[in-house]
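Could you have a look at this structure, given as structure tokens, before my questions?
One protein chain omitted, others in place.
Going by the order they are written in, the chains are A and B; count residues from 1 in each one.
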Amino acid sequence: MTALTRTPVTAPAPPSARQGLRAVLALARVEARRLLLHPLVLVALAGYLALLLWPGGEPEDAYPVLQDIDRETQLGQLLLGLAVMIAANLGVLRSHRRGTDGSFAVLVVRPWRRTCAHVLSVLPTVLVGALLVAGQFTAEALKPGAVGHGSVFELVTGPLLVLLLGVLGVLLGRVVRSSFAAPLAAVAVIAVSFVFVAGSGSPAWVRGMTPLLFDEGARPLPSALQGRPAGRHALYLLALAVLAAAGAVRASGGRTRAVRVTALTALGAVVAAVVLQGTAPSDAVREAREVATRDPAEVQDCERRGPTTYCAFPEFTPWIDEWARVTDRVRSLAGGSGAEQALTVRQKVAALDGPSGTGEPSPAAPGEVTASTAWGGERELEFAASVARGLVVGHERHAGAYCDARGVLTVWLAIHATRDGEALFAETGNAYDSPGVIHAPVTAIALRDRELTVVQRLLALPRERVGRAVRAHWAELSAAGTTTDRAAAVLGVTAPAETAADRAWRCA
Amino acid sequence: MRRRAAVALALARPTVRSLPWRLLGGGWALGVAVAAVPALFALHLPAAVLADVARVAALCGAVGTAFALDDPARHTTGTVPVPRPLRQTLRVAVAGLAGALWWAAVLGAVRAGADAGTWAGVPAGALTVEAAALSGLALALAGAAVRFSAVRLPGPAVAAALPAPPVAAAVFLPDGYALFVPPGDPRWADAHTLWAGILTATLAVWAACALEPRHRSGRVPGRTRGGEERGGATAR
């Protein structure tokens, strides 16, 4: 009974602005914890981590190009953001759904301050997202095969996406009093980012308004040629998040001047960011792309090792060791003049369309072979094929399939010069449903069934035995006009008869 | 049986009235809006993208379907002689009928935004199976929520969780079991066998959950599910 007896207490002081802020922060802490531990967010985080830590992966993953890796962190963050959006929305609507609106309406902390707390409550989850991005990128950057430079703006884009989507969830909760809006909004975000804008060649400023700037090109580009408006896009996301937050606060009754000024500033920033994104890439970047595509020698570093000169864009020079390993292996298999022939390995890009370009670089000058901007696994096989073609054929112009000894020789060399070459050769054939094709830089090297059969029969023989025959008959095998039958006979196997399908090919 | 039919007939009108049409309609409206984007903006998208547009519309519809089993009067009408499977089937049948009309509208909208040649590359039948499977998933989740908790309105939670499985499927499924494959892909037939399987499985889950449990069943509202499974009621 004493517990209920009214004892005089010091009357609480009227709430000051400072106390209001303290209350908002305390509420934000509570909501942040609930948000971070929301089942949907936990599932998204678990899925994200599972994806990051999944064992295995492509051999190419051992050679990350950091200016591509940085934006690869964004997709997972977008998915995390969708979960955060729905969870934050449910958090805002909790009091409505649980029927406590009535009792909360008379509390000291007014609704718009509660909205502020909800907006702030997204931040710890954003921080977790940022830590994941940092961990993911650091792990990639520490790989021995890593080259290139990441962009801070690309890296912060992911966490900003989480922030934006979380704040949008809060805004939705304040505008539409139904927990049904957020899942639909999530579907709409998926539609906008994955279907409409990513799929079509929309103008740059329209693309810039979607959450993610997708750029999926054929091969990485040097970082100076990216020309992605990453910084402006990050600004766009941040400004949009602030605008949404101001809108949410206003929608719940926070009609102060500060809110209005914030909203207007953010709106201005959003418009500016959209316009600025539309101007990318800059003329300087366009010019640099032009130079890198048409005359790469002007901007490359070269290194001479024995008869081979390796020229790479400065960021990619760490890979010269790898190139040299494969090149030396091709040369040692070739023997004779093939081992001594002077050769320049030049890295090339088709940068005119920017990072989403899918074109191939132009053929190299005589005496040069092309290396791409990707390495590892099949890329290694492709490079080996490029070098072998340089030694056997001597040029990269597309002239059709090599329906003679040169085709057999090139592919045999490429396979044996590559780690796990045989498996990679089978894999690349299966992946594109085109057995006998190696997607070497500039032009693919394709074998007809007849030549492919000969190569497969050679692979069944001991390598040393075939290698001796190759070295002994190098001049004959690498000459145009030596038939497949002759090559097979020289190397100790038989060639099958030419089929109707074989005759349909255009031969060089 | 005649009695059942008479009950079903008499229930048709109140069932139509009691469905949360605003929520169902909201999802459907967004779906049609998404499907109409290529037509409205004359985007001339390829068939693969149009198929994805239809898929997004289907997901919107599924989010709406998540609310099909929402029944605020669940407890008030919980102990009536008309069994739950009949009541739920009626709801699903009514919603499904309207949903079929909606889906026809979605396909019509997609078609309006495609040239004849591109439309020929959009396999409408197979996409319909996908849409039905997505809605089936919503139904299965909602049915399970009703069956294993005393919740009256499973919709909000189910709708919130609904985008997760398709996204997870798109991200995690290995290539050989991919669900969202572009038309013309060699995996198309396999993927749609899988889709048909999902549709069957989700409907089976919903049907199983619609049955009223004979033994240990409902929970007191406000309490969560008990962990242990005990034997059934034994007559003494």
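The criterion applied here is as follows: contacts are C-beta pairs under 8 Å (C-beta built on N, C-alpha and C of every residue); 3 or more make two chains touch, one makes a residue touch a chain.
Here, contacts and distances are computed from a predicted model.
A.B. asks: The hidden chain: which UniProt name fits, "Threonine synthase", "Putative ABC transport system permease protein", "Glutamyl-tRNA(Gln) amidotransferase subunit A" or "ABC transporter ATP-binding protein"?
C.D. replies: Its record in UniProt gives the absent chain the protein name "ABC transporter ATP-binding protein".
A.B. asks: If I consider the whole complex, including the chain that's not displayed, which of B:G25, B:P83 or B:P165 touches that chain?
C.D. replies: B:P83
A.B. asks: Looking at the whole complex, which of B:A10, B:A100, B:A120 or B:A189 touches the chain that is not displayed?
C.D. replies: For the chain that is not drawn, the touching residue is B:A10.
A.B. asks: Footprint of the hidden chain on chain B, which residues?
C.D. replies: Residues 3, 6-7, 9-11, 14, 17-18, 71-83, 87, 152, 213-221, 223-224, 226-228, 230-236 of chain B touch the chain that is not shown.
We adopt the following convention: only the chains that are shown with their structure count from here on.
A.B. asks: Chain A to chain B: how many Å between their CA centres?
C.D. replies: Distance between chain centres: 34 Å.
A.B. asks: Of all residues in chain B, which touch chain A in the complex?
C.D. replies: Those in contact with chain A are residues 23, 26-27, 30, 34, 37, 43, 45-46, 48-49, 52-53, 56, 59-60, 63, 66-67, 155-156, 159-164, 167-168, 171-172, 186.
A.B. asks: Please output the residues of chain A touching chain B within their complex, sorted ascending.
C.D. replies: So the residues of chain A in touch with chain B come to 40, 43-44, 47, 50-51, 79, 82-83, 86-87, 90, 97, 178-180, 182-184, 186-188, 190-191, 194-196, 199-200, 433.
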